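Omission of a single protein chain aside, the complex is shown with its protein chains in their original locations.
The block that comes next holds chain A.
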Amino acid sequence: MNLFERYFTGRKEPQLDTDMIWPEGDESSIKLFTRRFKKHKLAVAGLGVIIILTLCAIFAPLIAPYDPTTVTESFGAAPSMDHLMGTDQVGRDQLSRLIYSARVSLSVGVGSILIAVAIGTILGLISGYFGGWIDSLIMRITDMFMAFPYIMLILVVASIVGPGLMNMIIILGVLGWPGIARLVRGNVLTLKEAEYVKASVVLGYSTPRILFHHILPNTVAPILIYATSGIAGAILDEAALSFLGLGVQPPTPSWGNMLASAQSLTVLTSQPWLWIPPGVMIILSVLSINFVGDALRDALDPKNTK
């Protein structure tokens, strides 16, 4: 490092060598991604938790000791050898219900985000690429939807449309797009000025081809990061709605509606096995997804040089 370099570099950090920015050989982008992701220990653990939860959700009938809606002989029973996590007030096996609930939470999380991403991406692409009055129109509509407090709007719509798993997915999806639309629009505005997009315009490619083959692939990373935290948010929203009695309805088990039983004082005080495990499951899954989202943000960041 010569004097000139030393003079102009940061106070504490030495200048990164080019070898560090472009690691030896040409490390493939997947390898680079994995290496950066693995640095986040909590995210790796989180990914493990998500995989286990997904497996539980898929193979629920094989793992669960009982049917989640079948009433067994004992009700409100404390954990025992027969029922590892006890039974609820109606006499359904708590462990089986916890396992089956993973299905509800994951399908609401992923399903609603898929809908939100589809709507948001298309509107964002159109808004950003065409600009002008189309852009103003779409952005003002986005503002309108964002003005309503999210939970309140969902509650209102759910009270009119009615509760249930499918309705939950649709409501959360259809109302969840504004954030994604803004994000995509912002990215498109920057990409539109990129040389390669201008080149494709000059080459006379059709607009859909430019939008979907040239611009969209370059906004996938931010969408993915946003969607990850969106899944966590949707799981929390579903839990809150089910807790309030407007989401997934019993007998279908969901962590949220299992917690609703704790609104009764007897359950809260003397049957903690009924409300603590579902709460812990929500925290565990949401925390894991958020950790993974954070690691994705780091690993997919183009400014990241480590």
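In this section, a contact is a pair of C-beta atoms (placed from the backbone, for glycine too) under 8 Å apart; a residue touches a chain by one contact, two chains touch by 3 or more; residues count from 1.
Operating definition for what follows: contacts and distances are computed from a predicted model.
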Q.
Looking at what's absent rather than what's present, what does UniProt name the missing chain, "Pyridine nucleotide-disulfide oxidoreductase", "Peptide permease", "3-isopropylmalate dehydratase large subunit" or "40-residue YVTN family beta-propeller repeat-containing protein"?
A. "Peptide permease"
Q) Among A:Met146, A:Val174 or A:Ala221, which one is in touch with the chain left out? A) A:Met146
Q. Considering the whole complex, which of A:Leu47, A:Leu236 or A:Leu296 touches the chain not shown?
A. A:Leu236
Q.
Under the stated touch rule, tell me which residues of chain A contact the chain that is not displayed.
A. 10-11, 42, 140-141, 143-153, 155-157, 159-161, 232, 236, 239-240, 243-246, 259, 262-263, 268-269, 272, 275, 279, 282-283, 286-287, 290-291, 294
